[in-house]
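Here the complex is missing a single protein chain, while all its other protein chains stay put.
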Amino acid sequence: MSTVNKAELIKEISGVNPLKCMKCGKCSASCPSFNEMDIKPHQFVSYVVNGDIEALVNSASLTKCLSCFACIERCPRDVKPAKLIDAARQLVIRQKGETMLSPNEIPELLDPETPQQLLVSAFRRYRR
Amino acid sequence: MQRIGVFVCHCGSNIAATVDVKKVVEMVKTEPGVIHAEDYQYMCSEAGQAKIIEAVKEHKLNGLVVCSCSPRMHEATFRKCAERAGINPYMVEIANIREHCSWIHKDMDEATEKAVILARAAIAKVNLNAPLQAGESGVVKRALVIGGGIAGIQTALDIADAGFPVDIVEKEPSIGGRMSQLDKTFPTLDCSACILTPKMVEAAAHPNITIHTYSEVENVSGFVGNFTVEIRKKARSIDMDKCTGCGLCQEKCPMKKTPSEFNRGLGNRSAIYTPFAQAIPNVPVIDRNACLKFKTGKCGICSTVCAAGAIDYTQVDTMVTEKYGAIVVATGFDMIKLDKYDEYAYSQSKDVITSLELERVMNAAGPTKGHLERLSDGKAPKEIVFIQCVGSRCADGRGKGYCSKICCMYTAKHAMLIRDKYPDVNVTVFYIDVRTPGKNFDEFYRRAVENYGVNYVKGQVGKVIPQPDGKLLVQGVDLIDNKQILKEADMVVLAAAIEPNPDVRKIATMLTASIDNDNFLTEAHAKLRPVESPTAGIFLSGVCQGPKDIPETVAQAGAAAVKAIGLLAKDKLMTNPCTAKSDELLCNGCSKCANVCPYGAISYEVKEINDHGIRETRRVAQVNNALCQGCGACTVACPSGAMDLQGFSNRQIIAEVDAICR
Amino acid sequence: MKYSYYPGCTLKTKAKDLDMYARLSAKELGFELEEIENWQCCGGVYPLGADEIGSKLSSVRALNYAKEKGQDLVTLCSACHHVIKRVNDDIKNVEDIRNRANNYMKLEEPYAGETEVLHFLEVLRDRVGFDNLKKAVKKPLTGRKIAAYYGCLLLRPSKVLAFDNPENPTIIEDFIKAIGATPVVYPYRNECCGGYISLKDGEKAQNMCEKIMESASGFGAEMLITACPLCLYNLNKCGKLPVVYFTELLAEALGIKED
Partner (left out) sequence: MPINKEFKPKIVAFCCNWCSYAGADLAGSSRLAYPADVKIIKVPCSCRVNPMFILRAFEKGADGVIMCGCHPGDCHYSTGNYYARRRMTLLFSMLDYMGVENGRTRVEWVSAAEGVKFSTTMNEFVEKIYSLGENVRLGDLRCKK
């Protein structure tokens, strides 16, 4: 798939119009995972606009976003950066064989108190 | 049969780029009644108008169709042109092929086809036009200004200086408005009160100005040149003629715990109060909701201490009815409520304040006597953070879509004043863009950065986090460094968006003045008629029309005054001749038309009618042309089809419908 | 009053307390939670993608079940509430999702978002009323300083969840007042606990939970209460202050908690 198509696909999956962004940075100011991210929440918009999708799908930020929706709640332009991040994540995990969490890893990650909810949500986030 | 000329304008390339004007000329030549058709670069220009006049003479035309921009733009121009050519100005119709055609369509064939159809509709209408004569109406030589802030005061002074009487209606107990609450003004840093109060005094002393404070406009009727306005003068509970303004009543009033509106609720006032020391008039009012006398019947101390005997608990609201030729709206603005912005902890912490509250804190007459201090514990702050664009430029349904325009400059002012007076206080400003267009404005902002060391950070704040020790942790972002910032501050100041005074919608409805979704009043033309409402005789002054700072407000206030003076200086106004007219032969006197008329323009007369040779005495409708505004409600209500609207007759509109559906 | 009740997977296993105390308290307060038959896991995470349908169907089934019974749907786990409420909003407002979901479901009567989704706390606030709850309290928790932890999922995005003020919520504080204790308001109560990140990056989640705990204890809290099993898990790992489900305290105050 060409880069242009991928950018279009991200816009389609996310339902976000990145051109609405006014680059205020309130998403990055609100993000609890800001320091762990290589591409920061406010930068997602320009990556999609510029069509630099390769960098985006290879970004560590995809797994660092906690889906806490603080950026969605506070964005003054209704751009919803978390939706863009999730759409990029979908691009990765919808490809055959691509996954960010293998069932083999699971046992060692568990402890006696681990709630089912944690596993379910982690699988939703990391795998198709 | 009419002899019609069709004139197709290129409007440079505005029309000609999308509409094949030559083809339009060719296509309309065969329309019934069309004797002549031509196109020209700019029909509205002197040369274009000369072509029209020439064609009228050469072809003995008696009707004109101009295919051009919106009639709202140049209908008046072409009507005057027709008059110069010796034909009745109401024999002109405009086909709007710019706003309604060339500007919104791309495909040339499609746009051309539509332009031809629009031209045909106009031609069909002109075929049925009849010459109309405009009537005359008088002008009441008195103006009303609604709102007594700097905009209203300036407009009133300018109109009064030109020799016309003006009334100011202000809902607060004193004139002065928002400007009276400010401490210093940009870009010169002079004291707001020092430049405002002389104007207030001048207005109060001006022989042509009458000030109604603590009053509201209750009802408006009439039309340009002849408005009738009812003003409610709220019961002040003080005899204004007796009160000497000594202030003893306020001093002795036991109910001192009412939040002061003037100090934005940061301090308290008594139940009997003047909002501020320089109030005009310097006569207090009793806040009946706070007054012990009104709540319990006991007390009455103010009455006891008043040597002048001015206190009158029995006063009631009074109504004043006055006639005006022109009305200026100067209702101003307020800051938005911040209840939807709790991430900035405005409602959670006393040390998070709005910029207008900071003005009061910095003001020597304010709640802290001008000392910069935290409102929670009175301590002197060492770190202050300013947050810009709170509720401005929003598209999320929480805030306003527009830029409030004044915040960048007043924040630079605040930052500079603080750094000047308290050099040990650090000031950080989080901004999205710094917008400082205006004379000496950007220089002013640069001074804050370069000479006063104000720290400007490009980026927004996500959350203000109150700490157990009373400090405020500001979590923001520096987009240039690409870093998240956690900054401990003692005070946070929010540049909250401004919005038009919420009362303005009610007033706009009374005036039938158009208003936009943000509650700003709409101007008649965004560029060429910025101080007039589309409703004739209504003028706009100050922030009610859009965000502006003091210099701009004063300039616009003057402009609004000039427009009002221009109206008041006329002895007669031409009235709209497109009024209703009843056909006595068809009228059966049923009164349906009179019932729907909003202007009471229809009356009945019993007269003898010669109905096809049969003479009989009937009750028939009569339209008073001076009162009729030409809405047409009666024409549709009339069951017998007797009532019709001149200029928009049933036959004319049906001819347009037919032409479009052909 | 009977409500359809969606417990969700964790309430059947690690978070049995959250479920049990809710049912007991409901009975005491005069309403009944009827568990939906054959409910399926909500997925734990709301699928953000506009083209996701399959992952929304389990919620639609639960919603339709409640509709057919003519009942409101009550949830307890924050994640389930978030997912089901948002799916319901999609079905109600997004024509494409509504059509496609109904194509899959092949119901006799299409589901169009008719069911009202209520969190247990909303039932307490809007149906029972905190005033009435206060009257029903037998053993008020007087003197206990309790901090509410909301997390993300109940509050955001507020346009859909419409649960409370997303930046300065009060519903759990009002609940704490109703059961006789003293609520402790602190600014981190709506900050993220780390959520699912704790599976792969435990340290990060711990840092986040520590900030929350520190802020709560700094403002004088003795314990935290929450509605979310994952938040409870993450916060408990941090260990500074005890964390319990709000239903447990409710049962205690109503005098029905067995010791």
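As written, the chain order gives the labels A, B and C, with residue 1 at the start of each chain.
Here is the rule we use: a contact is a pair of C-beta atoms (placed from the backbone, for glycine too) under 8 Å apart; a residue touches a chain by one contact, two chains touch by 3 or more.
The model shown is predicted, which means the values in this text are computed figures rather than measured ones.
J.: Over the full complex, note down every shown chain the hidden chain is touching.
T.: B
J.: In the complete assembly, which of B:358, B:578, B:594 or B:620 touches the absent chain?
T.: B:578
J.: Looking at B:522, B:622 or B:640, which residue reaches the missing chain?
T.: B:522
J.: Touching the left-out chain: which of B:76, B:104, B:189 or B:569?
T.: Considering all chains, including the one not shown, the answer is B:104.
J.: Which positions on chain B touch the chain that was left off?
T.: Per the touch rule, chain B residues meeting the hidden chain are 70-72, 96, 98-101, 103-107, 110-111, 113-114, 117-118, 121, 508-509, 512, 514-517, 522, 534-535, 578, 596, 598, 629-633, 635-637, 645, 648, 650, 653-654, 656-658, 660-662.
Operating definition for what follows: only the chains that are shown with their structure count from here on.
J.: Let me have the rounded angstrom distance from the C-alpha centre of chain A over to the C-alpha centre of chain C, please.
T.: Computed value for the inter-centroid distance: 24 Å.
J.: For chain B, jot down the residues that touch at least 2 other chains.
T.: Only 343, 397, 463 qualify.
J.: Give me the residues of chain C that touch two or more other chains.
T.: Answer for chain C, listing residues that touch two or more other chains: 166-167.
J.: Help me check something: in the complex, which residues belonging to chain B touch chain C?
T.: Interface residues on chain B, with respect to chain C: 341-343, 345, 347-348, 397, 463, 465-468.
J.: Write out the stretch or stretches of chain B touching chain A in their complex.
T.: 343, 389, 393-399, 432, 458-463, 475-477, 479, 482, 484-485
J.: In their shared complex, at which residues does chain C touch chain B?
T.: 159, 165-168, 185, 187-188, 215, 218-220
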